[in-house]
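Inspection log for the structure reproduced underneath, given as structure tokens.
What you see is the complex with one protein chain gone and the rest in place.
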Amino acid sequence: MTPLLECRGISKRFTKRLDLAAKLARGLGAAVAEETVVAVDRVDLAVHEREVVGLVGESGCGKSTLGRIAVGVLPPDQGQVLYRGRRRDTLKGEAAVAAALAVQMIFQNPFASLNPRLRVRDIVGEAPVYHGIVARRDAGSYVAELLRRVGLDPAYADRYPHQFSGGQRQRIGIARALAVKPELIVCDEAVAALDVSIQAQVLNVFIRLREELGLAYLFISHDLGVVEHISDRVAVMYLGRIVEMAPTEELFAAPNHPYTRALIAEAPRLDRRGQSYAPIVGEIPSPLDPPRGCHFHPRCRHAMDRCRQEAPALRQIARGRVSACHLNDQP
Amino acid sequence: MSAEPTLFVDGLEVQFPTRAGIVRAVDGVSLAVRPGEVLGLVGESGSGKTMIGLSVIRLIDPPGRIAAGHILFRGEDLTRLPEPRMRALRGVRIAMMFQDPMMTLNPVLRLDTQIVEALTAHVPRMAAAEARRRAVAALARVGIPSPEERLRAYPHQLSGGMRQRVAIAIALLHRPELLIADEPTTALDVTIQAQILSEVQGLCREYGTALIWITHDLSVVAGLADSVVVLYAGQVVESGPLGDILDRAMHPYTRGLIDSVPSRNRRGVPLRQIAGMAPSPLDLPSGCRFRERCGRADAACLAMPELAEAAPGHAVRCFHPVRDAAPA
Partner (left out) sequence: MSLAAAPVDRRAETPWRRLLAEFAGSRLAVLGLALFVIILSLALLAPLVAPQDPYDLAKLDLLDSRLPPGSHAADGMLYALGTDDQGRDLFSAILYGLRTSLWVGAGSAVVALAIGAAVGMVAAYAGGRLDAFLMRIVDIQLSFPAILVALILLALLGRGVGKILLALVTVQWAYYARTVRGTALVERQREYVEAARCLALPTHRIVFRHLLPNCLPPLIVVVTVQVAHAIALEATLSFLGIGLPVTQPSLGLLVANGYQYMLSGDYWISFFPGFALLLLIVSINLAGDRLRDVLNPRLRR
């Protein structure tokens, strides 16, 4: 079955170019070099219709960058993004717009993701009117319907973002995304900035919308509990690479990759009392200078020589499960 | 555990005059922490939890003020202390850690300057070499690699997790008797959080530091705390030992919080949630402040319930506490 959205071989690099002063300094012998961060390194990821794929990892692992490439606001350096099997960068005209609108994003920061100078009805209503999804005269009732769908009183349409709480602003952001009738929503740490009880409310909005509208999600988060609850499949990222991917229950019941194991072991859980924290020894390496071979080897208890030389490839270890670890090659 | 609490807060009230009226951010809160004990102070935005921490260390900016109550630190009332004496306590015997490490770190000074300054401010006769040695030791203690080199860095050259660790190192420099941690790991990754939690746990065990961990995340409290105080709209709604609160919570709000944690719910199904939002501090309902969101509220709840002990050591502020055991 053709996935709704597929990322094939995506790589993205950020280079801090040297300006004139730095070039001069280098010419004079100073140890100045161009700094390159490989944010995303040859990633393959697919999301099918009505599927929720969770993407977990820590800061600097590249999950936000991957999310933005999936939505289309950031172009990849290598690889392609395919929408319903067709390369998105080769689409033109109406097809290109349709592909762009089909994938929307909800952002982490509820305070910066809404234009403070626009009223809610303009924030939500601008895009559908511009793209002709709804006629201008019907925009009012269209926006009201959307607000109701996300659990907000339609009377709020006249107000400005600063008059709302964080949770309410996230709902407005969801309404804005829904207004263009998307098929896939990328949630970039969408509930991370919210209090626990508000988090539950907003997650429930996501779950309900999925049932009502048949949406698919790419749910990016560093919170394992949330990801476990909402996802069908989970991908784990570390320093730009996907190290493991599996259906949710299997991943959490029997994690394969040492990094996944450590993450799950260290996440605080409500039923773990008097936990004696024994953290992963060693630093998270800087993305500017990732370790050779397997990125995780400096912190891995089971690291072998091979791990220092050769980056492990994602190999299938069971039906629907892949993992990138040399340990899996051993009989 | 030794009898006398390190900190005893009694009937604390903190108020802010605003354009729209007086906000009672903290409205009659009492709590106590003993040496070596960890108290989890749980509450969401607007519950007043941060204000309590700031009151203890007396960093509330005007026009906010402590309107009533006592804060007894080893028997001494901090609300009555003149500022010079408070300054002598701050950073030495009472320390605070914030969610944003840049509230501790000065962005324009190198780390060694800042740490040495924190040392010599309270021990003026310390020699430069000794101060430096202790700074290196402090960084090493929080697990920062190559501390001698790192000392020469500026805060912006470190990652978020490292900065928070430096902030902790500074908080721990003088081995404080009381440490107040205000959501220091909320913005951090799981692995960094684990490192910081292990540091702080070690400290409590080794030096008998009393720790107040302020958070809205019950899961962190579960692993760390000995006792829990739950705040809602400026009041304590429940308090007691950790096991009692997590397994036998009686206040509907606490139950709601625990039930809404994803791991307590069946996968894929909507989470159990608390309806509505916390009331605005300017528009508090009469009587029980939770009644508009509570499924058990009735006419009795129009009066303000008192905080009363419902089981040994376990107090709750509710007319209709939940008595059945929480589902696993």
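Order of writing sets the labels: A and B. Residues in every chain begin at 1.
Keep in mind that, in the parts below, a residue touches a chain if its C-beta (ideal position, glycine included) is under 8 Å from a C-beta of that chain, and two chains touch if they have at least 3 such contacts.
On a predicted model such as this, the values are computed, not experimentally measured, just so you know.
Contact with the undisplayed chain is limited, among A:115, A:141, A:286 or A:316, to A:115. Only one of the listed residues, A:100, A:144 or A:300, touches the absent chain: A:100. When the whole complex is considered, the residue among A:62, A:173, A:255 or A:268 that touches the unshown chain is A:173.
The omitted chain makes contact with chain A at the following residues, 68, 71-73, 97, 100-101, 103-105, 107-109, 112-119, 126-127, 130-131, 158-160, 162-165, 168, 173, 176-177, 180.
Just so we're on the same page, only the chains that are shown with their structure count from here on.
Residues 44-45, 143, 145, 159-161, 189-195, 197-198, 201, 216-220, 222-224, 242-243, 246, 256-258, 260-265, 267-274, 277, 328 of chain B touch chain A in their complex. Every residue of chain A that touches chain B in the complex is listed here, in rising order: 58-60, 165-168, 195-201, 203-204, 207-208, 222, 224-226, 228-230, 248-249, 262-263, 266-280, 283-284, 286.
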